[in-house]
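Starting off with a structure, shown below.
A single protein chain has been omitted; all remaining protein chains appear in their positions.
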Amino acid sequence: MEKLLKIDRRILFVLVALAVTIPLLFRFKMPVPPTRHVKSMYNKIDSLSEDSHVLISFDYDPSSKEELQPMAHALLHHCFKKNIKVIGMTLYPAGTGLAEKAIKEIGKEYGKKSGKDYVFLGFKAGSSLVIMNMGEDIYTAFQEDFYGKKTVGMQALKGVRSLRDIDYAVNLTASGIYEAWIVYGKEKYNFDLGVGCTAVMGPEMYPFIQSSQLTGFMGGLKGAAEYETLVGHKDRASAGMAPQSVVHVLVVCFILFGNFIYFASGRKK
Amino acid sequence: MHKTLSTFILSILILSYTPTAFAVEGNRLFVPKDFQAFDTPNDSGKSITLRWPSSPSESDDVEYVVYMSTTIKGPFETEALRIRSNTRYEEGSNYSYHLIDIEPDKLFNKKSSDKDVKTTYFFKLVMMSNLTTRTVKKIASATPEGNWFNWSRSNNFIIMIIFSVLILCCINHAKRVPGLFIRKIKGLDAIDDALGRATEMGKPALFVHGLNDMDSISTIAAINILGRIALRVAEYDTPLKVSNIYPIVLTVSQEVVKEAYLEAGRPDAYVEDNVFLAASEQFPYVVALSGIMTREKPAANFFVGYFYAESLILSETGAATGAIQIAATDAFTQLPFFITTCDYTLMGEELYAASAYLSREPLLLGSLRAQDIAKEIIISVIVFGALLATCGIDWISFIFKPG
Amino acid sequence: MNFLKRTVPMIIAFVMGVLMAFQYYVPHEASQNLLKVVTRWGMIISGFAMFIGAYSLFHMHWNRIKHKVSGWGYSIFMFFGAGIAIISGLYNGGELFWNDKQSGTMFDWIFDYVQVPAGATIFSILAFFMASAAYRTFRARNKEATILLISAIIVMLGRVPVGTMISQYIPIAADWIMTVPNLAAKRAILIGVSIGVIATSIKIIFGIEKAYLGGGD
Partner (left out) sequence: MIKKTDVSITTWILIAFGTVNIAFLATGKLGFNGKGLGIITAVAITLAMYSFLYKDNPVFKIAENIFVGVAMGYSIIIVWFNILKPDVFEALIVPMFKDTGNAPQYLVIVPTLLGLFMFLRFSSKLSWLSRWSFAFIVGMGSGIAIPNFINAILLRQLEPMLAPLYTGSFWGTIDTLLVLIGVVSVLFYFFFSMEHKGVIGGVSVIGIWFLMIAFGASFGYTVMARMSLLIGRIQFLLKDWLGIIQ
């Protein structure tokens, strides 16, 4: 029995790889019913009129790209579809490349132009300081956009002076930066805030949801898949739900089996 | 006939409950009896607040429109506000008042040159349905002014003052009275046991620093705990390996361990190379440590400080070698993995408490005590506040209302 | 000299701390302008601070090469990667670095096809270790760990579509765990941590906590 516990872990690695690959190859469909926290984010954006301003802060880098980039895509599809003006920015230097790519590519699909229908402001250092500076005046925080164009007078920013004038802000985060957005942004300048976070951060959102400091949140690839379902644009996240299910079952089996042997063999050290 | 009658009865029933319908029906609007404008309190001087009592004619089809001018005689042409009449009520007024803030500067596009000139604005309230329009006679006026204290934040201010005083007092107190009480942290005994076992087995103990530099509280706490472990190790004569990722932490750790050996009276047993820089980045750090764990099979592993995703690989490798493992971290996202792979885990603030307990530094003890008192206050506020609120008494929630 | 080295930083921290704390309670435009100017300064300083990390990294790898520490050869690849990224960034697709940033250059290519796959892959390695740890080490070794694992299993199953297929109660149970016990514990942790943040901030302002200044004289 105990020998089973000491198998080469590379065998386990292969099992995991198979559990992910096979469901991807034989794409069996999984229903992804949207949960209420994702739905409330969707409804919020859906209720906005044309030419409203949605700020998306892409606060992540390539290491959490696989979870957060699908969310960014789904959100952008939704905003551009509804002709909402998108203001993009990032507080991570390595977030610039990912954010720019997402906005530009999806903007192109809907024929949107930089500076007119959306603006990508780029990166600034100092996290909470950037948020507060934008809360006072967006044009001092970002005097130029990512491409070096002056932000003052830009059509995409018409009617926006500070964060107070933003209709909805979404923070896509891989770290504790969401807390800075709540403490120094939402609570100070009084705008509606939603969060899209890696699944690791997911459980931390619940106290803020209940105190209505957040309008909603998307957690991990699952959250992205739900948003894709709501927007009606199924993509990578939805396709990822089948392997996600299978691999979860595998991990649960591993835990149960490992513990079974552990107890059966008398909890030896 | 039947239909008309039932409609008639139904309309009487509805009408008696909704005065609005009645008012519109009669082609008449009952305008509000009063209309006030005043400088918005607690603001930067940009906005003016308008307030007026509700009218019985309010409904979905009726609108309130406010026109604005810079002279009392008008012309009142600039539209400052247009709302559905049954919206935007004053909070807590039970729908009997409307309260709305507007920013006149935005509407008039004031030039920056006359920013310092204070302007008085005049407002006219009009009620409109698609049939008729009526104006409130009274013209309200106000001058926006900046305020120097936000009174709605006074509770926040008081909390800040109380907390500051509390911390300063507690630290002072801890300086004067040395033995401030701290409960025993269970995991600390486990450290001694683990070291004892390492001695028995004649194998080394491994102390792994977290991934934060010397400026983080977790690392400072880790250093304090390291001091204690080093002292025991020096007494027991067990080799102790300490891995670091930052040069500054390395230097401090070396000093601490050296001092512990001195204190134990065995400065000769101190080997400087046992406190080492394992790597400079996350994954190489993991790789280096996994190597040490599998090669040297330490009998006890201590993971102390702030950890990120590497926590899982580290503690898993350690568990596979059969070592006793003790973790102490304030990284809450990593705690689940330490709890399931280590024999004992110090969670969150227990790490700071353990460091205060071991170092007996008045600064740490005092601030720990102050934070305890703050928690005590919060616990009582929650318990009493919830109970009183359940009984319908809400002054506690009023006191702690966010500003 | 001691005044400049020790006292001045303490005075700066105290003045800035008190000023900014009180700023919160003053709604006047002057106070808003103060916040605006000071945060902008902070942003620029933070920009410079990014180079400190770069300096330590380069310095460390340089020392490795210089002293021929075991595995020093790999450090050359670090410089190689950094060099290519910096040179292509400065070249900026022919526009050179004092002009506006061009897109679609070599610099962007390196990001898309080197940094993104490497960064994304390195953390996905953890998925494998997670599974192997699940098999080999996640043990219900005591009461606490047992509760933890049970709750983890419910959440793991309840948060993916397959949970509903096993039993319709699993997603409900998972949701309850998230919105009741999880919420309560996370809120208490949040309150505790915030008290800690406030306490540390007060200690910094009053010059009791000086660790951030670094050791030495």
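The chains carry the letters A, B and C, assigned in the order they are written, with residues numbered from 1 in each.
Criterion: contacts are C-beta pairs under 8 Å (C-beta built on N, C-alpha and C of every residue); 3 or more make two chains touch, one makes a residue touch a chain.
Fair warning: this is a prediction, and the values are worked out from it, not measured in the lab.
Trainee: For the chain that does not appear here, which of the shown chains does it touch in the whole complex?
Mentor: Per the touch rule above, the missing chain touches A, B, C.
Trainee: Which of B:M160, B:L277 or B:L363 sits in contact with the chain that's absent?
Mentor: Candidates B:M160, B:L277 or B:L363; residue touching the omitted chain: B:M160.
Trainee: Could you list which residues of chain B touch the chain missing from the display?
Mentor: Within chain B, the residues touching the omitted chain are 153, 155-157, 159-160, 163, 180-184, 281, 283-284, 287, 290-291, 332-333, 335-337, 339-340, 347-350, 353, 356, 368-369, 372, 375-376, 378-379, 381-383, 385-387, 389-390, 392, 394, 396-397, 400-403.
Trainee: In the full complex, which residues of chain C touch the absent chain?
Mentor: That gives, for chain C, the contact residues 4-5, 8-10, 12-21, 23-25, 37-38, 40-55, 57-59, 71, 74-75, 77-86, 89-90, 97-98, 101, 107, 109-128, 130, 134, 144-145, 147-156, 159-160, 176-192, 194-195, 197-198, 200-202, 204-205, 212-214, 216-217.
Trainee: Considering the entire assembly, which residues of chain A contact the chain that has been omitted?
Mentor: The list for chain A reads 10, 13, 16-17, 20-21, 24-25, 27, 64-67, 93-94, 96-97, 122-125, 128-129, 132, 143-144, 146, 148, 182-184, 186-188, 198-200, 202-203, 207, 210-211, 213, 219-222, 236, 239-240, 243-244, 247-248, 251.
Quick note on the criterion: only the chains that are shown with their structure count from here on.
Trainee: In whole angstrom, what separates the CA-based centres of chain A and chain C?
Mentor: Here the centre of chain C sits 17 Å away from the centre of chain A.
Trainee: Centre to centre, by mean C-alpha position, how many angstrom separate chain A and chain B?
Mentor: Whole-Å distance between the two chain centres: 21.
Trainee: Touching two or more other chains, which residues of chain B qualify?
Mentor: none
Trainee: Okay, in this complex, where on chain C does chain A touch?
Mentor: By the definition above, chain C touches chain A via 32, 35-36, 39-40, 42-43, 45-47, 49-50, 99-101, 103, 108, 111-112, 115-120, 122-124, 127-128, 130-132, 134-141, 149, 152-153, 156-157, 159-162, 164, 175, 178-179, 182-183, 186-187, 190.
Trainee: What part of chain A is in contact with chain C in the complex they form?
Mentor: 5, 9, 12-13, 15-17, 30-32, 35, 61-66, 93-94, 97-98, 100-101, 104, 124-126, 129-130, 132-133, 136-137, 140-141, 146-148, 203-204, 206-207, 210, 222, 241, 244-252, 254-259, 262-263, 267
Trainee: With touch defined as at the start, can you tell me which chain B residues reach chain C in the complex?
Mentor: Residues of chain B touching chain C: 42-46, 146-150, 153-154, 156-157, 160, 163-164, 167-168, 171, 214-215, 217, 220, 247-248, 252, 280, 283, 309, 312-313, 315-316, 319-320, 332, 336-337, 339-341, 343, 348-349, 352, 363, 367, 370-371, 374-375, 378.
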